[in-house]
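Missing here is one protein chain; the remaining ones are kept as they sit in the complex.
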Amino acid sequence: MTAVTPSAWQTEPFPDSPQGWIDRAAEVAAVLSTDAAARDKAAATPYAEVRLLKDSGLVTLLGPVEHGGGGQNWPTAYRVVREISKADGSVGQLLGYHYLWNWAARLVGTREQWEHVEAEAARNRWFFGGAVNPRDNDVVVTEDGDDLVFTGRKSFSTGSKVSDVTVLEGVLDGTQTHIFAIVPSDSPGLTFHDDWDNIGQRLTESGSVTLDGVRTPWASAAGFVDRVFQPRVYNTLNVPTIQLVFVNLYLGIAAGALETAATYTRTRSRSWLHGGHDNAVDEPYVIDAYGELTSRLWAAEALADRIAEEGERLHGDPDAVTEAARGEFEVRVAAAKAVATEVSLEVTGRIFEVTGARATTSAEGLDRFWRNVRTHTLHDPVAYKRREVGRFVLTGEIPEPTWYS
Amino acid sequence: MTAVTPSAWQTEPFPDSPQGWIDRAAEVAAVLSTDAAARDKAAATPYAEVRLLKDSGLVTLLGPVEHGGGGQNWPTAYRVVREISKADGSVGQLLGYHYLWNWAARLVGTREQWEHVEAEAARNRWFFGGAVNPRDNDVVVTEDGDDLVFTGRKSFSTGSKVSDVTVLEGVLDGTQTHIFAIVPSDSPGLTFHDDWDNIGQRLTESGSVTLDGVRTPWASAAGFVDRVFQPRVYNTLNVPTIQLVFVNLYLGIAAGALETAATYTRTRSRSWLHGGHDNAVDEPYVIDAYGELTSRLWAAEALADRIAEEGERLHGDPDAVTEAARGEFEVRVAAAKAVATEVSLEVTGRIFEVTGARATTSAEGLDRFWRNVRTHTLHDPVAYKRREVGRFVLTGEIPEPTWYS
Amino acid sequence: MTAHVTAHVIADDAEALETAGRLAAEFRAGASERDSARKLPHAEVERLSASGLLGVTVPADHGGADIRHETLAEVFRLLASGDPSLAQIPQSHFVYVNVLRRQGTPAQREFFFAEVLAGRRFGNAQSEAGTRHVQDIRTRLVPAPDGSFLLSGVKHYSTGALFAHWIPVLARAEDDTLHVAYVPREARGLTVVDDWDGMGQRTTASGTVKLDRVEVPADRVVPHHLTFQGPQLHGAVAQLLHTAIDVGIAAAALAEAAEFVRTRSRPWFESGHESAADDPLLIQRFGELGVQLRAAEALLATAARTVDAAGTPGAGLTEESAAEASIAVAAAKAFAASAAVDIGGALFELAGTRSALDGLNLHRFWRDARTHTLHDPARWKVQHIGRYLLNGTLPPRHGLL
Partner (left out) sequence: MTAHVTAHVIADDAEALETAGRLAAEFRAGASERDSARKLPHAEVERLSASGLLGVTVPADHGGADIRHETLAEVFRLLASGDPSLAQIPQSHFVYVNVLRRQGTPAQREFFFAEVLAGRRFGNAQSEAGTRHVQDIRTRLVPAPDGSFLLSGVKHYSTGALFAHWIPVLARAEDDTLHVAYVPREARGLTVVDDWDGMGQRTTASGTVKLDRVEVPADRVVPHHLTFQGPQLHGAVAQLLHTAIDVGIAAAALAEAAEFVRTRSRPWFESGHESAADDPLLIQRFGELGVQLRAAEALLATAARTVDAAGTPGAGLTEESAAEASIAVAAAKAFAASAAVDIGGALFELAGTRSALDGLNLHRFWRDARTHTLHDPARWKVQHIGRYLLNGTLPPRHGLL
């Protein structure tokens, strides 16, 4: 980050309302947007960006008030992710994943565990990373007295070097049992590799991780009581909860693209020769394109917000979550994912039609929005999200919980 | 209507919550759907249908509780319109327009006027029609002592013969002043013609009207004090309020089409020869189409509901409505209209691809959904709705209030 | 036998095109009325016979013009731009002329090609209801002791049967192989029921054919299954004609929309123009649909040329050239289907509020397109195209590809 000065927020009190937090996020976004294109090109490790998230208080948004957290809920967190993603999709992703990893204790852990984790996280303004790519089945967990030892490799992580703590995931040796645990990111044996070099989301530090005997107490294994996992339906809310982070990430990037393009069209685009218009903003087809893209984006945003509220009813009473309720929530999130994927690819691809040929200069970097969406929307195929929705409306079938549904 | 029996609702108390009213509407829709295709073909005057709306209490949904109304607000009314439109777009339109004409007193009238009208309407379960097509400038209002006399013709009306009262609109002779007044539908000089014969919305009684000296007291001219109109910004909320009726009409028809098609696919469609599937519901492409259409529909519904809430903040404090707030609401509604038009045409046209060739038999009448949407979406060109949105995001310009924006 | 028919014999491709253009213009005049009154086009079908168009695929050595597929596709496109139902009626006629070209004995060819050149029409009796899928055919040819057959079954969606002199019936022999039995329209035990009630293509008379122990001499039976034992264009040609119908509907709908806007639509008050035809947003939509229509037309012509270039069975046709022809036609059909439905629907947003009057019957284009494009699912064409493109998988051999 080229131009971060010590943040004014350090001395300011926390916002006291959801809207206040969204406004705070917009202020952070304004700082990020000043050099977003240049930072995308440089693709440096985002230490300064994470500093900004900490200074502004956004990292503790979901944390308990009594320990210095913001005491907000998921609908606000999603809006904050969207706001940040308008300026910088990478930082939006880092923050959104952080919220989920921070919440992982609550999703999977016992009450004692998550109360402890959330208190520590809020007090220390921990930034969470994760090494939980579930398509790699190559982290083995072995027991060594009262400790667990993680060994293996994950091909993708998030946050890695910029995180204070990392959520690890592995399979207990000789079993089918997955174990989650939170360890300090500087734990011995935990090595983050510098091999994330993708066309988009370039600052997310999503490279591979090696776990060479990373040690953590058995007692920190989330959700285990006397070394036996205590399953709840609520565990499986991890997927729709993070997928809705993705949705808001895409919608934020799309909104940022549209705003950036509108500024360009307003201030720099030439009108076309036959138009009889002096300015590009007066061309009917330019106006029409903005109207069409905006309308679709607003619909997707409304769906994302509504589903966040639907999810909040589940998060509000975790023990009451039934398989049916979880399944319907997952289907709704799948629909939002389908719509958000479509609209964000469309918006980020079509803005060029209303900015014009000169806007393709690399210096402008307007393609970062498309590259960011294009990269992250490959996380899991959207066709299978549509399948969840289609099956539900056709046959009433709810998706079986997996790592992706 | 072929099969209406005296409704059970006459002896039941009113629902006491928005959801209760939506459930009531769903019960009415279930009755309407049993012979919707046959009634569409017959295109008879919908006396029985309006009776059903009255018996079920839906006509007085917005009316004051103390006079026998349901005491609900616009967001619930919109949901009710959507619910009815799932079964029968014509009846959904009749009801939605009824709500608007009933509300016209509040939009344009003085407090004394609207309190009087709403009390009478609720007590008598009036069904409202309207003869207010603003593109016809050919109804002249003349003064005759304490009376106003309306003379001329409107090429479209709604409700006409099935209504108890009709909202008239005309221009005061020699001025540019529009006058609205509510008159009994059997007023002398008011003639509804049987010339509505369109491809869709066939039961809406939208034919032309002749006004041959229709007389009403000057005192009933909405919003006039001492024969001088008292303008408020709130007057101009008529357009976004009715346009949001349209939005919910389209979305209801689309949802009905999708549900009807899903039932057909589930129970009657054959799978295609190469699929290796026994049932059409197992074909990946069939599932995909339902997933895609449902996702888009849900997004449009979420936007419609959110904007209804935004509008309710304006309806809740009419005197506080500023031009800017009205303009932004209008832009939001325009976006919803653009999205709803697109998705409803897509859904009603594409259902055939997932029901198959045999579903095109006239007896099935599956084309009524498309014909209904196609007909009503021609009310005003959606391209100009996109223009409102595009101008707003590009230049911040809000639409000037007209009859269509 | 059937009433005496005399037909002109068309000489070449150019005459076929000229004739089709002329007939399309004639048919266009009454198409809307026939549709709305569901009035079957008996006189028009006779005009078609008399014009000689039904004989243009008879081989040259039997006296026919043997026109190119590119020309035949254009003939269908033109007819459909005039009256889509009328254009669909002879679709199976040409398909069953093709069956004879491929599998007919010399005697069968001589006899039937003379019938065709005389203007006699083939209908069809293929499809069966209540079976598992469209290729699950249960109608049977039961051998009689004298070498003839008895044919029993019920066929639905038999486009053209009502107007036909001969009804080719798809049936299985004792060994389950597919044959076509050419049965005279007035054969004892054969009934055609006019029970087609589609929302579109309303005057195709695609009704039911009932066969109750109909006697069929052995020399009226053709071993159609042999067609599919090697590379074949049977499916490609059949689908090419369907594609041409969709493209014709699309073209007619767009032309009607333009005519309506020029002559009847009011300008939208916000457009700032005196005439609807000057509204740039309306013009833009016409431009978009014009591009879509031109793409459909270009794909149709390309597909037809690909069929022409593929060779014929036994004379240059290979697995690969047959597959490429099938895929080219499938691509054209999938695209044309969308174009026809889109343009049939968009007509209204172009023409404006007044166009929804039922009496104008402008929804016939959409109804026709929506009905006809469901003949067989476009999604399966797309799947076969994807398999071909991604894995080089050749499409299956059957009459729908």
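Quick notes on this structure:
All chains are identified by letter, namely A, B and C, in their written order; residue positions are counted from 1 within each chain.
Rule of thumb we're sticking to: contacts are C-beta pairs under 8 Å (C-beta built on N, C-alpha and C of every residue); 3 or more make two chains touch, one makes a residue touch a chain.
Because the structure is a prediction, the values reported are computed rather than measured.
Contact with the chain not shown here comes from a single listed residue; of C:L254, C:L360 or C:L374, that residue is C:L254. The residue from C:A301, C:L317, C:L357 or C:L394 that touches the chain not shown here is C:A301.
Along chain A, the points of touch with the absent chain fall at residues 135, 197-200, 202, 270-274, 285-286, 289, 345, 349, 352-353, 356-363, 365-367, 370-371, 374-375, 377-384, 387, 402, 404-405. Against the chain not shown here, chain C presents residues 254, 258, 261-262, 277-278, 280, 282-288, 290-291, 294-299, 301-302, 328, 331-332, 334-335, 379, 381-391.
Contact between chain B and the unshown chain involves residues 284-285, 288.
One rule holds for everything that comes next: only the chains that are shown with their structure count from here on.
For the pairs B-C and A-C, the count of C-beta pairs in contact is higher at B-C. With centres taken as mean Cα positions, chain C sits 42 Å from chain B. Computed centre separation for the pair chain A/chain C is 53 angstrom, with centres defined by C-alpha atoms. Of all residues in chain B, those touching 2 or more other chains are 286, 289, 383, 387, listed in ascending order.
Each of residues 281 in chain C touches at least two other chains.
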